[in-house]
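Let me begin by presenting the structure, written as structure tokens, before commenting on it.
The complex appears here without one of its protein chains, the remainder shown in place.
Chains: A and B, in written order; residue numbering restarts at 1 for each.
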Amino acid sequence: MSGALLEVTDLRVDFRGGGQVLRAVDQLTYSVRRGQTVAVIGESGSGKTVSSRAIMGLLPPTAKVTGSIRFDDVEMVGLAEKTMRSHRGRGVAMVFQDPTRSLNPTMRIGGQIREAIQTHEKTPRATAHDRALELLELVRLPAAKERLEQYPHQLSGGMRQRVMIAIALAASPKLLIADEATTALDVTTQAQIMELLRDLQQRLGMALIMISHDLGLAASFADEVVVMYAGRLENASHAPLAAVPGQPPNLALREPGCPFTPRCPSATDQCRQHMPAFEEHEPEHMWACWHPCEEGVAR
Amino acid sequence: MSTDAPLLDVRGLVQEFEVRAQGGVKSGIVQAVSDVSFTLAKGETLGLVGETGSGKSTLARAILQAPRPKAGEVLFEGTDLVKLRGRELLRARRQMQMVFQDPFGSLDPKWSVTRIVEEPLIAFRTAARGERRRQVNEALDRVGLDPARYADRRPRSLSGGQAQRVAIARALALDPALIIYDEAVSSLDVLIRAQVLNLLERLRAEMSLTYLFIAHDLALVKQVSDRVAVMYLGKLVEIGPAESLYREPLHPYTVALLASIPNPDPTAPRAPVTNTIRGEPPSPIDPPSGCRFRTRCPRAQDVCASEEPPLRKLADGHLAACHFPVGGRESNQTAPALAGGAPHDAAASDRHA
Partner (left out) sequence: MANLPSDLVVAGVAPSVDEAAAAKAGGRWRGSVGVIVPGVMVLFIIGLCFIWPIIGPVPPPTGGSILNASLPAFSPGHFLGTDPVGNDEWSRILYGGRASLEIAFAVQGIGMLLGGLLGAVAAYLGGWRDATIMRLLDVVIAFPAFVLAVAIAQGLGPSEVHTIWALCFFSVPAFARISRAATLRVREQTFITAARLSGTRFPRMLLGHIAPNILPQLVTFGLLGIGITMILEGALSFVGLGVPPPAPSWGNMIAQGQSTLSADPRYVLLPSAALFITVVSFNLLGDGLRARWSNQ
């Protein structure tokens, strides 16, 4: 799969602490082509956020990352922080879930965008100001000129998220990661922001990874869907999930077999003892299961 | 639905809050709920949908008199709750309970599960200790929590779904007639959510309960409700049978909400949401004159700014407050056509919800 913008291969993220090792991400493999939208979905604790933080190099020092993350043909795993910093924002940018906590409440909007611009390139203040205005218009923020002088608390949630997107786009990244970027928003605002993202993608030729727990949202906007469970890749394609009994597993106490066994209607002893491999069973459709469903129904 | 008097009859409910600037100076009044009226029949589930600032949570609390609304009547089995005080209000409270959004926030972190569920029984002095404990265990059993394993646990050793079940058990303890769910499943994981919804449905049938189900997720509300009411900026803009509301929404805001539901079917046409609603929500302190939705409505005309549209019947059991509704008996009103057409089939989305 050469020519892909992002190639994640066998990514593994372990956290050490309190005498335990917690494997948050296990053998994750997927790729994103230029201009493509890939959705990574899963419940909380599935490892979707940890894996995206790994791509950005934003994990705490207690995390041990192994495997490969190749972005634009450059290996990201093991990169020095200094190199990582220049790669962040310019190659890959991220939009987080809660814009209220990601924006500095004591700094004007214009200042925060300018800061993002000037971090990557020495730009005179006037030029940066113009570019900031350009970015706000790009994200369709109404009354952009006035907004530059305002503080975050004067904007609504949807507007703040547009500002976050503008900041993320400041250095023209090739890949944008939206980590539950619309989860905290109202449903109509969510739809508006998603349409904005799709529009920006087409205009800027940007790839998008959207991380969500909302399968419906992912399926309606993504070209490809990656489903994670307990840190592992379980399914990649469009597929519905029905109500499932039980609780998400404890990642610190792993069993040797498939982690979904306690909640799976098709589970057998084989499932409990042996981890199924993630393979392409049908064209463009991969899964990791000993007893996959037929016609959307468990056997 | 039964032809008896409704269990709950809300008339002209008004709730307002003062907004204070720094130093406690009054700077405005938020009209959180403005002249809302509706009825709730015994045994039905009414879904109440709205986004942030719609006033749906405030409405719920106003019904429960926590705090008392500024104006209007809340007739519960014929008695106006707004007029009740002290002991009488306390007695009325037995019949209505609420389950909140944050499963952990609604449980005292220092109390055990048993004590939490027992609290309403103690407050109303319904029975002696032994009998109370029995009732607590029965309530826990009902919500699927084994008393032997959960009775002495603290909230911090429960998962979100389990904590919410404890909250539901507490709500059931006094055998109420009405339970209000205020975004009660919104913070639960999708798979847990489905489990809890199944539980709620089972309880409704077993205990002849009536539900008011508040949520911002339309697809979710459709799954559980017989009728659905839509609120926008303190006003009730549409109310009708769930099926009818989703198939043929009357109010442009409802159309926008439905268009915002992500459709997982990859082959379905993607109608742009920006054709159904534009701009940002206005300030609740200074809402638009006339129809409050007009600043974002693609169908708005001059009359929308000068005259507030009344809630009127446009189809069977289906009411909307709009001068230019989409569909219904008076749909031949002249208005700009709503681009994007009718919303996609929402029935497909609840298979996946």
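The working rule: contacts are C-beta pairs under 8 Å (C-beta built on N, C-alpha and C of every residue); 3 or more make two chains touch, one makes a residue touch a chain.
The structure displayed is predicted, hence computed values, not measured ones.
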item: Identified contact with the non-displayed chain, of B:106, B:164, B:195 or B:210; value: B:106
item: Hidden partner chain, touching residue among A:20, A:127 or A:154; value: A:20
item: Residue of B:46, B:98 or B:113 touching the missing chain in the full complex; value: B:98
item: Where the missing chain touches chain B, by residue; value: 61, 64, 66, 90, 93-94, 96-98, 100-102, 105-111, 119-120, 122-124, 156-157, 159, 167, 170
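The rule is short, and it goes like this: only the chains that are shown with their structure count from here on.
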item: Whole-Å gap between the CA centroids of chain A and chain B; value: 32
item: Footprint of chain A on chain B - complex, ascending; value: 51-52, 159, 161, 189-192, 194-195, 198, 216-219, 256-257, 259-266, 270, 272-274, 277, 279-281, 349, 351-353
item: Residue ranges of chain A in contact with chain B within the complex; value: 43-44, 142, 156-159, 186-192, 194-195, 213-221, 238, 240-245, 247-248, 263
